[in-house]
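Reading through the structure tokens given below for one structure.
Removed from the display is one protein chain of the complex; every other protein chain stays in position.
The letters A, B and C name the chains in turn, as written, and every chain counts its residues from 1.
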Amino acid sequence: MKPRYSVFSLARNAMNYHKDWERAWRSPTPKPEYDAVIVGAGGHGLATAYYLAKNHKMTNIAVVEKGWLGGGNTGRNTTIIRSNYLQDPSIAIYELARSLYEDLSQDLNYNVMFSPRGVLMLCQTQHEFRAFQRTAHANRLAGLDCRMVTPQEVKEIVPIINDDPNCRYPILGAYYQPRGGTGRHDAVAWGYARGADAMGVDIIQNCEVTGIQRDGGQVVGLETTRGVIRTKKIGVVTAGNVSTVMDMAGVRMPIESQCLQALVSEPIKPVIDCVVMANTVHGYMSQSDKGELVIGGGTDPYNNYSQRGSFPALEHTVAALVETFPIISRLRMLRMWGGIVDMTGDRSPIISKTPVDGLFVNCGWGTGGFKAIPGSGWVFADTIANDRPHPIAEPFGLNRFQEGRLIDESVAAAVAH
Amino acid sequence: MSKPYRLSTGGRFVDRAKKVSFTFDGKTVTGFQGDTVASAVLASGQRVFGRSFKYHRPRGVVGLGSEEMNALIGVGLGARHEPNLRATQIEIFNGMAAVSQNRWPSLTFDIGAVNNAFSRFLPGGFYYKTFMWPQSFWKHVYEPFIRRAAGLGKAPEGRDPDTYEQIHVHCDVLVIGGGVAGLAAAEAAAANGAKVIIADENPHLGGLADISGGAIDGQSLPDWSAATGAKLYAAENVHVLNRTTVVGHWHHNFVMLFERVADHDPALLSQGVPRHRLWKVRAHQVILATGSIERPIAFANNDRPGVMLASAARGMVERYGVAPGSNGVVFTNNDDAYQTALVLKDAGIGVRVVDSRGRAEGALPNKAREIGIQVDTGSVISAVNTSWGGLNITDVKIASYRRGQGRVIKETKAEADFVAMSGGWNPALHLWCHNGGRIHFDDKLQAFRPKEHHDRIVAIGAANGTFGLSQILTEAIHAGSKLAGSGKVHPVPAAVQADERPLEPIWFAPATAKYNEGNKHFIDYQNDVTAADLELAQREGYESVEHTKRYTTFGMATDQGKTSNINGLGVIAEASGKTIPEVGITTFRPPYTPFSFGSVAGVLTKDLFLPIRRTAIYQWHVDHGAVFEPVGQWRRAYTYPRNGETNHQSIDREILAVRNAVGLLDASTLGKIEIKGPDAAEFLDRMYTNMFSTLKTAKCRYGLMMNELGFLSDDGVTVRLSDDHFLMHTTSGGADRISAWLEEWLQTEWTQYRVFVTNVTENWSQFAIAGPKAREVLQKLDPTFDISNAALPHMSFVEGRLGAYPVRVYRISFSGELSYEVATPANYGLGLWTDIVAAGAEFGIEPYGTEALHVLRAEKGYIVVGDETDGTTTPIDVGLDGLVSKKKADFLGKRSLEQEHLKAPNRKQLVGLLTEDPNDVLPDGAYAVRQVKDKPPMEMIGQVTSSYRSPTLGRSIAMALIENGRNRMGETISFPLPGGKVVRARITDTVFYDKEGAKLNV
Amino acid sequence: MSELSYQSPLAGVAEPQGLSISIREIDERGMIDLRGLTSDAGFMAAVKGVIGVGLPVKPRTSASWGDVKVLWLSTDQWLILSSRARAHELLSQLRDALQGYHSLAVDVSDMRAIIRLEGDGCREVIMKGTSLDLLDPEYVQGCCRRMRYAEIAALLDVVEDNVFDIYVFRSFAHYTWNFLCATAKAPAKLKLFGAQEVPA
Partner (left out) sequence: MLAVKCPVCGAEGDETDFHAGGQAHIRRPATHDPAHVTDEEQRNYLFIRINPKGLHFERWRCDRGCGKWFHAARDTVTMEFKAFYGVTELPPADVIAQAKGQWAEYFANRLTSESKA
């Protein structure tokens, strides 16, 4: 067991100029064989490993990562956490995740700064208003704490909002999840990594999977840039790179990889204390604890593996936010970046067994999987450990594309973050 | 430092004849025209400009231009306030109000500075280790506290009064940077006939030339720059942009330039000149001449006001006639910084040099010794001491040094009030890297240099790691000539410059206590990241440079590590036993320096934010009190309340008018697409679920369209104009989408079809005249136009003249009443509309809006795609099985309908609902549950898709998609509403009014 | 019986003030959208017979004959311009002449609003809304093309060196007009390339 983090350990270490802190995780060399190997040390992969060890006592396992852990989309998202989705299967998994976030810092003994500051989804057309009303009814009966709020309440919650009733898209109300919010994205990856490492999981960075070995219909190992690793269970959790990895096992995926961008402003003193999403005009914004306004853009409409997007996908968002929050006009953009998101045909994730025995896949989170990390790891670990879909994972199987059993969230909200 | 530090002479940029006054934190400061806030405030004797992010340490000016990371200020008042600006870049003007940031209550006494005292408890990443208990404290106590303490400046108050714009430009050659390299390259390219744009972020061209020493063709560098600049300004094929920062480089040489058009002159703003202009440049070739950025050397307390870059110190003297202090130490590992010593000495300022190298025998060091400057080689500054509060430097500690030495054994104190440091120069390769240019580490420079790039971009001059003047010119002129026009290479002028000896890397100087034992060696000044923080991150396993960056926030401040990146890598390399290239560099991302959101929005704000589409009747609707509803980009009249009516009342009045007399609706937004060709009928059979090849000429048919997934995507009435010619109506939102959809299938899948499609939506104004008296109104308008039931039965079409108006008349109905849709060319639309209103007056005609339309159709059980359907709904789900052809072999979506789930028995099906209490109107989107429980979760079986109070029936009606609904006719289901109320409703047929359709065929 | 009452898309719009170029609505123009195949010699000849000039087949060019002008829209689509009064007659002649040829001719005279820009600096003004390189030699009299302008689709016709017509769908007329008023403000006037003053 690692020494715990606390204000006392901080004080104790300060006495010695912090020279005695232990490593948050080891840098192990790969063993020749594991009981299971997770490919991809993003939030989903690390959470899967953590729960495999914690809930299923599988500790002879590894996570292999081609770069640095948490460096994929987990390290570059706008950190919105909410569970007020429309479709039942979505509500189930996102709410499981959100509720795990509530005490994740304590569970991991790592402050992931889950900040339930509230998520406001604006209604700017009658149609949108009705769509959110529907979601509100569905969510209430599913047991979520969410409600519609009036334009006056919106103004109270977000004083900097443009409440001019004559503007291009006046605010007719909003759908509010008070216990949605944000989290510190990097810390989620780091906390899970530290937690998994403490239970013996090998997290192997700079180790790219280059081949999947099969014996007939069963996986038997992985080829990596750090050698061959034998294993009978592989969980592929590589987000934007899932098609290329699954291709190594001959499994073709219903996925396209596109670039999704985000940007931050220069840090300023607090001006907005919740997450605001304006779907009609395609913009959303929150403010980080450090003071930057965190803004998400759109995806480029073509496949892209470069982690560099095109400017128009951000431009419209910025114009929309200048209109929604006029004071930002004189603030400045500090940095923009992109991530490679894995888009499925129905914009819902895949948590599934595959036609190859021992090969499992968790992907398709696209533009909105940060919020799902704890829940996804929980049910995927269960699926891998028991070799059958966890009930919450079941609707997200690959077979849905063949049966037409799509889980289409875009019907409720154009932006699915 | 407190006395004024304006030198009696000098200052190339300032006009001593013109005094300019402004305020800094409310105190009036007077400088000269051409001063920056930094130079003017320094000249006034003040060194502290702000407080640092985490520890609230006092901070002063370090740099000379855009690399500044410390002296951040806010400028302007109220809605015109702009935070976080670099004082070194802000040109002063009369009346400017500048303020310092991140301090309370005042700059010299800041409560937040207690963080400094506790800094030992706040190492990099400390917050991940604490603030976890009790759980609820994060949101309510810790986080609000952290948030208030963090952030830098304050946001402006209110809406920005200024304007912004953008422009697109194409050029043969874009030269980024107007230093020696950029100027020479632009001149060569222009001479070869290329269309050239050259942009520099500064008000003056010349880059660092004016403080670099040397001569070109016998001209001093400032003279040469001015002369070359003047030629470029005068050239026909060159566009010169000053005060313009190139913020980013994207795919295929798309480059964005941020021009600060009016920030320096409020008179321009008041004339209405756009404040900022964003240039979107597509360049055939890009020449990167962005120069280099000097790097600091870390030592204990190196962040104290008065510690600055060597180039900044000499820039202050030469450009503004401002002394950085009265007695300084130049701390260097290279020859270039000796120029600073020479300049200081020349200006009568006390100076000595501390050089970390064992030997310094180049031309410049020798010259320095010659004129009597004390040079200590093999020495470093190990620390500076300050007066109380850290506001002023009192002395520096100097120690002897050998490369790799860990701790200082012996140090001497020297009085000094400022330090000018130089750790070498880093090529500014940010833009090179934005779009994936490769770089490599140059051991001699101890810096990264451009290597190769897949776009057409070359780097020259200091940006390419080339520092000798002759080499810079050769590179520049070759690049400029070769990339452009004739390709003729121009002669390279002769240049002279003192030659320089190599530098020796040093990232931080040792001190008596090591940097990780409580001494603060700042690497990233703005985010208060010290060498110890970087080392701790390594030790804790955050080994990747990207981890270290995110764990410590190194390089993440508003300067994006311009001066600190390589130093940080150097520290990490030493801590981890790797080389700098092994450590690697973090990703460069746009923008080069922060730029305004206003410029990104450009003119697209307020009423230009997104286009509003208007029908020809728009102004009439406005004049008649319409409440509008956005439908796509259209604004449609929702209802027309009058005499203090509520929306509800006016909607009811409009509905009853249609049911009992006649109503008039502006339906111009409906899509209208002409489709013609020998294969048109067969093509429509592919597009629609139902059959169109059997439709007779002059007849109308309602059609359904699915996407390939089998879900409803649009509907509308299509009329056959002649054997090979159809006119299709789509929903208002569907016009462009569906016409593109038709084209797509014709062009990509059924290329053999001979069919043309033309979208004529906007050519026509189209109105529905609906109600039992509709015919009478039209007859009154033109008694000769035969629209009798016999001549024009339901679902038929006629073209002709209604009075003077050319019209197409469709006998179709979305209200269930006798109804005509009349279309006339849009420029006649308003005329016909007003005529109909006039003719209808005696029949009680009322214009009605979209909401009345929706209630009317719901009373008849007609669906609206988008209300009854949500993108996962099939035609079968909404009970339109009859419109899904069994005969046609193939049409869009057909195959998908056969998928297991789309045929499943328990799918939700469209039904009508009548609430038990007729006064209960079910909310839109309310869900029915299998069984009501006292608290959630409850299992849901379907949802209301449309719900209204029907004035016609005097009760509520609704439609809903309910699991297996069509087999549940008569069953009563329950809708638990917010607040605990449960509404019960009986499942019925969806048609609530005139089931047999008697009203239609009259 | 009613009189025909006519109203152009920008009827009643306020005279713009303080612009660096002149903008005004061009009204009463007849427009026919014509589709057909250039490979169909009969079609091409029939059209020429009616309008007096062969359809331009080179992308982004126009052709004129008397008061009729044809703008190339696509490889199989053209916009025939005439006076509004003539459009009707032209259309029926075309329809007669095109009997038996696979084609589609529609009167679209009311579908678009036309705004004329005149004066020095028009190109720069338009380039504030489009990514086309209007300084390219291609954009001389006789050139026309579709473009993305501001946030919408538009059609540009280079009438003369400093005279441009912008065609937009009718419903966007006011938006386009306002966009032009915002980007053509005199204080925002811009001249690209050419001799510049050296700043003080």
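Points worth noting:
As a working rule, a contact is a pair of C-beta atoms (placed from the backbone, for glycine too) under 8 Å apart; a residue touches a chain by one contact, two chains touch by 3 or more.
From a predicted model like this one, the values you see are computed outputs, not experimental measurements.
Shown as candidates are B:236, B:370, B:623 or B:890; the residue that touches the absent chain is B:890. Among B:157, B:361, B:443 or B:744, the one in contact with the hidden chain is B:744. Set against the missing chain, the residues C:24, C:60 or C:189 yield one that touches it, C:60. Between the chain not shown and the residues B:27, B:148, B:252 or B:359, the one that touches is B:252. Counting over the whole complex, chain A has residues 241, 243-244, 247, 252-257, 300-306, 310-312, 344-345, 401-403 touching the chain that is not drawn. Taking the complete complex into account, residues 250-254, 280, 282, 436, 454, 708-709, 740, 743-744, 747-751, 889-890, 894-896, 899-900 of chain B touch the chain not shown. For chain C, the residues in touch with the chain missing from this view are 59-60, 73-75, 77, 131-132, 145-148, 153.
Here is the rule we use: only the chains that are shown with their structure count from here on.
With each centre defined as the average position of its C-alpha atoms, the distance from chain A to chain B rounds to 22 Å.
Averaging Cα coordinates per chain places chain A and chain C 49 Å apart. Residue positions of chain A touching 2 or more other chains: none. Contacts with at least two other chains are made by no residue of chain C.
Partner chain B is touched in their complex by these residues of chain A: 5-7, 9-11, 13-14, 17-19, 21-27, 67-68, 70-71, 75, 88, 102-103, 105-106, 109-111, 113-117, 125-127, 130-131, 133-138, 140-143, 147, 160, 167-169, 184, 186-187, 190-191, 205, 265-271, 281, 287, 289-291, 306, 308, 310-311, 314-315, 318-323, 326-337, 400, 402-406, 408, 410-412.
The touching residues of chain B, counted against chain C in their complex, run 163, 165-170, 195, 203, 229-230, 233-240, 242, 268, 271-274, 280, 282, 603-604, 607-608, 610-616, 619, 633-634, 674, 676-678, 725, 754, 756, 758, 760-764, 781-782, 803-805, 825-832, 834-835. The part of chain C that touches chain B in the complex is made up of residues 1-9, 12, 18, 33, 35-36, 76-77, 102-104, 106-112, 124, 127-128, 130-133, 135-136, 150-152, 169-175, 178-179, 182-183, 185-188, 190, 192-199.
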